[in-house]
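Here the complex is missing one protein chain, while the rest keep their positions.
And then chain A:
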Amino acid sequence: MSQLIPVTEYVSYMLFSFLVGHVVLQFVPQTHKPIITVKKQSLLLAVLGIIILTFLPVLQVILFFSPEGLISLTSYSILTEFQVGIAWLYGSFFAVLLWMTIYVEGSKYIQALFLLLMIFSVGYASHSSTLNLWPGLFSHAIHFLVITMWVGVLLHVGWLSKDEKNWHLFLKWFTPLSIILFLTVTISGIFLMFFVVEPRDYVNSWVITYGQVLLVKHLSIIPILAFALINGFLARKVKANDQFNPIKWVQAETIILMVVFFITGVLGTLPPPHQVNATLIQEGPAPWIEFLLGQNITAPFIVQLSLHLDAVLLLIIGVLFIGLLIISFYKKISPILAVGFGIAFIISTYLGLMFSIVIK
């Protein structure tokens, strides 16, 4: 069950993005977006999917605490008393209202309102809101809202649009918007990170699974930025009659974004390193890190970075891969290859950083 949670989290992030993207694009006049066809059924199913998928983490808690099973007083009290249970009840309540609004094709403002309330319910059960209710809730909800806006619009434009009609008018509003969204995501993300990892512990946390996964997540933002640069700025200069297909490149960007979503889903199931040394003692280091470093890690420790030749080589290779990613746009190579370069960048930079770790 607990192995399933990252997958269900990932899928629910995607469904949220799908719905948020749909609502956002309703606010854009038809002249400023490509023609996108979304079936009402898929929207309705997405809402239902969210209700079911977000119940799984709650179910996990219920099954753990109530040996009598799902239909019992204990499971009822977990649903109504636990923060995750309450959050799910509120979220589902608004989801049902959203479902009905979509069903009757109601106002986009009402759709936006219910979706926003659902996102705030997600924020209520987040790790950060349990540490510090209002700042945690808001920063989590804003982080989630903003990333789903970005990914949502890209999903619709990349995978559901018929052709690249109105592409330049679309970029005219989407590029500045995505810069704002990116900055908001980054700031709220850093804020959220400081709830669980203190700034001075960031490098130390790399020896713990949580820190490892967080590092990979941060590294994978760089290829996303490269794709955003291509899609937002470089693609503008391509002449309309050229055989260049911007949609394929948007799809490539969303693939890396999906990887980040999945990593985030995994991150949510890992114990956060509030105190790195204590976590190491209780959890042990990340399963592969001792092999990677060729040394045992025991608390107390301090991680320092010292650049060996190997590490420098790997970091340079990583940077070159990003270079190749951007060059492959100019060379009009398949974007799939560019995704490959992006992933190669993540791997080599990650290893480069790992090999430069010195444990004291």
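Couple of notes before you dig in:
Criterion: contacts are C-beta pairs under 8 Å (C-beta built on N, C-alpha and C of every residue); 3 or more make two chains touch, one makes a residue touch a chain; residues count from 1.
The definition used in the following text is that contacts and distances are computed from a predicted model.
The chain that is not shown carries the UniProt protein name "Copper resistance protein CopC", picked from "ABC transporter substrate-binding protein", "Copper resistance protein CopC", "Maltose/maltodextrin transport system permease protein" or "YCII-related domain-containing protein".
Although one chain is not drawn, the whole complex shows that of A:101, A:121, A:231 or A:348 it is A:348 that touches it.
Here one chain is not drawn; of A:82, A:191 or A:244, the residue touching it is A:82.
One chain of the complex is left out; on chain A, the residues touching it are 2-3, 5-7, 10, 57-58, 60-61, 64-65, 74, 77-78, 81-84, 125-127, 129-131, 209, 213, 255, 258-259, 262-263, 266, 269-275, 277-279, 282-283, 286-287, 291-296, 298-302, 306, 308, 310, 313-314, 317, 320-321, 324, 327-328, 331-333, 336-337, 339-341, 344, 347-348, 351, 355, 357-360.
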